[in-house]
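Below: the structure, in structure tokens.
Here the complex is missing a single protein chain, while all its other protein chains stay put.
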Amino acid sequence: MGNVKSGQIVLEGSEQGFATTRFDALLNWARKYSLFQYPFVTACCGMEFMSLNGPRFDGLARFGAEAPRFTPRQADLLWVVGTIVQRQAPVLKRVYEQMCDPKYVIAFGTCASCGGFYDNYTTVPGIDKIIPVDVYIPGCPPRPEAVIDGLMLLMDKIASGRRETPAIVKPHNDPVGDRLVTLGKGSPRELEIGPQSRTRDDRPNTPAHAFLPKKAAT
Amino acid sequence: MEPQDYDIAEDDLALPAEPMRINMGPSHPAMHGTIRMIVDVDGESIKNVDVQIGFLHRGFEKMCERGTWTQVFPYTDRLNYVSPMICNVGFAMAVEKLAGITVPERCQWYRTVLSELSRITDHLTCNGAMAMELGAFTPFLWMMKAREHVWDLLEEETGARMTHSFARIGGMAKPPTPNLKHRVEEVLLAVEDILVECEALLFKNRIFLDRLQGVGAISAAEALQFSWTGPTLRSTGVAYDVRRAHPYLVYDQLEFDIPVGSDGDNFDRYMVRHEEIKQSIRILRQCNKLMPDDGPIDVTDRPEVVLPPKNDVYTTIEGTIQHFKLIMEGAKIPKGEVYSFVEGGNGEFGFFIVSDGSGTPYRVRIRPPCVFTLQGFPRMIRGHMIADIVPTFGSVNMIGGECDR
Partner (left out) sequence: MSQLLLDKLKARFGERILETSSFRGDEVAVVAPTDWLDVAQFLRDDPACDMSMFIDITVVDYPEREARFDLVLMLYSLHKGHRVRLKTRLADGATVKTVTPLWAAANWFEREVYDMFGVKFEGHPDLRRILMYEEFEGHPLRKDYAADRTQPLVPYRPEAKDKLAPFRADEGMPFGRRDWSPRDDAWKTDDIAHNEEHLAEAIANDPAETR
């Protein structure tokens, strides 16, 4: 019996050379590593989507979700990247309806999730007004790290087979909580970084940039 | 065996063809997601194109009339989201023109540096995407790598990777970081390396050259009739650059060349952008030498417009009141209307702003340069093949946020 635990299947008996599992668990396991995406890219978030595909983050190929299919009939993951306006809404609905089941939808960015600060006559306040959404990725635009997080949330959902409630990418640490600790005098956080928190103007003059090629760092 | 049709005339062999109307977009990989084209084709050749925009109309101008002047900055970021810093600076300059503010010299240098960095990202993205649409995926990935270097620098300076919202009326949100010049030099070296690599990949590539050269050509007279500006106009041979024709910020103290093309075809547009990256690098090197290391960034003598220093807000009652009024009511910009313009990634990026003396803009109007280019698109593509739409549309550098606003 396949044991579904936090998105990973532990296959019983795999150390003996064979394994048994439930068929749908096996199917879901296979499905989550072979997503075929349809990028519905409209706006600013597309720039971060390019970065996500780029060499530094490589955020799709690593998860088996790289191959784009520009016909919805061959895709099972719909990325809605950017603002959807009322004029675009019928197109989005039609693309979604043409996809074959099982189909998954990721709302990339704040505009796709809730309309963002475009609260006006032309913008759809979130694509969930038109099509169901599996994962929301907030951010304007979200950083590629957040998108990778969202993709992993979707993979968890596929593996577990539970899709009733949508998932939302959230910060791992509470940034406000962090800062509150530094305010107290003599707190462990304060001792750790010194009496003054480092502000912009007294930052040390060390570039220390990991991503630049050696030749450039003269 | 002898061919059966050796004595049939050439005309009889032709299949009967009648014009056909096909639809491209709005969700089409080559249409950048937001353009719909109704193409009339005769066989493979294009007779006419009806370009439809508006699939990303987000109501920029209406939203500006609802917030304060400062609250417009996040919206300007999302106009030309490939070079957001230029839009930021452009809007700040427009409001400053209306209010009669001159920002300190160091701020002008800082704005120039950030604008030119943004221009590099703009042209890298356009050229990379254009190469990718022709099947050259490697240069695209490498140019994305170069763009990541520039974005890292912009993130260190402004706090955001692409939507910075960093300019303010009468200054910038923060002073430059101490190691700005050092980092600029590092990033420029990295970008230059990548440019050389991409040149080696593309400029001897037969497929790339054949699909660009001689395709989508337009004459200078026609381009001017459509009011083109920016790299697309310069590719036809007209050396109109706002930075040179109407110098703003500190561009009159900088040496740079204006690259121009001769044919106005796709290859010229690609090369003009490619060369402009190098000129931006040249400008940035000069900025590194000439930019003062000390001095104020924000104007200090206009309390009705510029936020007081944070120290005063917390310690003095005048500072608190000034801060409160500026945040809750907005900066009171004097009554009037001005048109101010900068050289954006796609050409003359203009702001026509009207103030009624309150803290809210009465009207903000953008002159979007890429709409003008797109309007000339049917003229460029007529008579070419369907497949030529892809590189030609790529060379227009249509940016949805700016085009549809």
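Brief remarks follow.
In this document, chain identifiers A and B correspond to the written order of the chains, with residue numbering beginning at 1 in each.
The working rule: a residue touches a chain if its C-beta (ideal position, glycine included) is under 8 Å from a C-beta of that chain, and two chains touch if they have at least 3 such contacts.
What you see is a predicted model, and the numbers here were worked out from it, not measured in a lab.
Across B:G59, B:G128 or B:G345, the single residue that touches the chain missing here is B:G59.
Touching the chain that is not shown, out of B:A173, B:V313 or B:V354: B:V354 (per the contact rule at the top). Interface with the hidden chain, as seen from chain A, comprises residues 86-87, 89-90, 93, 114, 119-122, 124-126, 128-132. For chain B, the residues touching the absent chain in the complete assembly are 52-54, 57, 59, 61-63, 65-68, 71, 97-98, 100, 224-227, 238, 240, 245-246, 328-330, 336-339, 348, 350, 352, 354, 356, 358-360, 362-363, 365, 367, 371-372, 375, 404-405.
To be clear about the criterion, only the chains that are shown with their structure count from here on.
Considering their complex, residues 26-29, 32-34, 54-59, 62-63, 74-75, 78, 81-82, 125, 129, 141-142, 144-145, 147-149, 151-152, 161-163, 174-175, 177-179, 182-183, 185-187, 189-190, 193, 400-401 of chain B touch chain A. Against chain B, in their complex, chain A makes its touches with residues 40-44, 46-48, 50-51, 53-56, 68, 70, 82-83, 85, 87-88, 91-92, 95, 117-118, 120-123, 140-141, 143, 200-201, 203, 205-207, 209, 211-213, 215-218.
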